[in-house]
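Yeah, one chain of the complex is gone here, protein chain that is, but the others are all in their spots.
Take a look at chain A:
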Amino acid sequence: MSEQLQKSQSGAIGEPMNRVDGRLKVTGAAKYSAEYELPNLVHAVLVGSTIAKGSIKNIETRQAERAPGVLAVITHLNSPKVPGFAERDHPAEPPTAGQPLRVFHDNKVVFNDQPIAVVVADTLERARYAASLVKAQYDQDKHQTNLEANLGQGYLPAQAKKNPKSPLADYQRGEADAYKNGATKLEAEYVIPSEMHNPMELQSIIAHWEAPDRLTVYDKTQAVIGTQRAFAKDWGIPEANVKVIATFVGGAFGNGLHNWPHETAAIIAAKKVGRPVKLVLTREQMFTMVGYRPYTWQKIGMSATPDGKLTAITHESVGQTSTYEQFTESTLQQTRMMYTAPNVTTRYRIASLDVSTPVWMRGPGEATGAFALESAMDEMAHALNLDPLEFRLRNYTDTDPDNGKPWSTKYLKECFQMGAERIGWSNRKQQPGSVKSGEWLVGYGMGVGTFGAHRGSAKMKAILTKKGTVVLQSATTDIGPGTGTAMVQIAATTLGLPPEKITFQLGNSTFPTAPSQGGSSTVNTVGAAVQDACIALREKLHQLAAATPNGQVFSAAKPEDIVIMEGHLSLANDKLAKAAYSDLLRQNNEAEVEVTIESKPGGSDRDKYSMYSYSVHFVQVHVQPLTGEVRVKKVISCADAGTIVNQKTAGNQMMGGAVGGIGMALTEGAVIDDRYGRYVTKDLADYHVPVHADAPNMEFAFVNKPDPHVNALGTKGIGEIAIIGMAPAIANAVFNATGKRIRELPITPDKLI
């Protein structure tokens, strides 16, 4: 028993337990979506358009059709009809409004590399070769792919037009554009380029029609239920007839939150050839059709009193979207709630270009907005000759200035303190360029991040097996944060069982419904459901045990005293108490004891409090004055994310987000050649995600105090705040090192020399 207790403690909430799927991942046994072996599986390769806008005049497929091993070449001319496409109004699911791309529906081309054909062959090599033989002729229209040349086209998104209370609508607190009359004021424009998620796993799918009205997909997605619904709707079949499997997802960072053309192309191809079809995108295609952080232009006007109190902020942004869907994100939210300024104006616009649709990318919107806001805060602090940390403290707010509500919890000051100490903020000099290390200039910078602490509803099944192990099932996914591990720890803690007795199964649409894995809300939502399911299971066991022969000792005890043992239940305070599973199951007439519950945010806390998680990133950079090379030397990322379920995986996530922020700040930017409307950055040699040598030894720290209003666990979410505020922290450190303010990311050497 004592040994059992010890093990149980090692898996308790907060403990740095090793990942439950670690062994599968380090041995190569974890199966990702393209790795399932199905009988008669064939391979599909997409052919993309070579123009950005126009229509297909002629498409030559004969050579491809005659190539060895080819089973089908599908274009708009011979594609099986997707019933859902015929409807005039087939609105996109969130995160966009509009009409998702109808693959092979007609001859229209709306972005460069849009799939215009899919070739199916018996081997990958043959499909790839045959795809190279497909040639198209076009009637080309003039395209627009440059946001900055089209800022004037920016418009209010449909959502905001319809609903003036939408967070995307124009916002005003106090006087409009009051910064113009401020004592000390600044006005500056900030630009971030399109950034690509570029998860290491290529987007891939195996589509298998098991019957004419029954579809199974092994799909790389963050939303198994969302994907199930989307394909059921497309094909006019019941949701239960679509099965989506995503047991392992090789990173996604947001691009698995929307369904993309290649998924539909594979499903169409499988329909056409009557065999399971595997389609894996190339890295080049990962740039052109599976979403990205949109190119965004921003302008900030800011004013403050000489003693460092903000008087006004105006924050405007224009982000790019496609011509067929309106993608929106909350770029300006942080500006409304982070600081005390009495006068705040925000205006959010999007502009439609002849490009594919963007999608949420880690820290969506907020990471973009924070680059402008947190850079401007640093600029204003410099103008006032104030320490940037002191300037933020002077404008710190204990209530939400957006709506007057108190925060559910806010421990940002604690984050400031932890981070400032660890980075050695006291070594920072107010005068830029005044610290050197050898010939390198040294600079310090900080940036604040925040993201809503969201909790949704989820169902959960909990099963007690005869062996005394517990299996939990949920249609959530694990794209890398360690969802399964956190859930096992929550269940272990709730049930008082050692973690090795608990299995958490996910990534399957036949499991109870869970929301998509996005918005830093999985532990908030699914974790709460695990806790509720375990409590419900224990209550059911208590009732069943009380009804067994000699069950009086159980009926006299409380449900939380129930101890799950191998083969029987016992009681924590009465080890002799025994209720055999065979007796429980006999009364229940089941093979196993199981409960399925739905866990929802309850009570009125949402109305009473504003709920956010917070981060601050402190960095030290070295800048080579002759070459303009920037090296990030030290990073300390601190977060108020509520209860930390696993220090090890949460810390990893925090550091990983900061690595993403290094990319955002210094290396990442997708470049379109506007003459052709086509990306010239199309692989990882042109588009630079951070490598080992770009990342110093990252550090992290958590406040780790529960937020009792988000859920009973007290969690607030980590994934987004891990990156939000990191890019401006680096930009601010570069300014501190060099005196050069770079307002257009990435900060490449050419901008510093």
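Assume contacts are C-beta pairs under 8 Å (C-beta built on N, C-alpha and C of every residue); 3 or more make two chains touch, one makes a residue touch a chain; residues count from 1.
Basically, contacts and distances are computed from a predicted model.
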Completion exercise
Should one name the undisplayed chain from "Peptidoglycan glycosyltransferase MrdB", "2Fe-2S ferredoxin", "ABC transporter ATP-binding protein" or "Cell division protein FtsX" using UniProt, the answer is "2Fe-2S ferredoxin"
Fill in the blank from the handout: Touch assignment to the omitted chain, from A:199, A:388 or A:496, lands on A:199
Exercise for the section: Quick one: say which of A:37, A:307, A:398 or A:607 touches the chain that got left out. Expected result: A:37
Problem - Hidden partner chain, touching residue among A:27, A:426 or A:589 - result: A:27
Problem - Touch with the omitted chain, as defined above, among A:472, A:526, A:659 or A:731 - result: A:659
Completion exercise
Contacts from chain A to the absent chain lie at residues 18-19, 21-32, 34-35, 37, 43, 58, 60, 63, 67-69, 123-125, 129, 132-133, 135-137, 197-202, 248-253, 280, 282-283, 479-482, 648-649, 651-653, 655-660, 683-685, 689-693, 695, 697-698
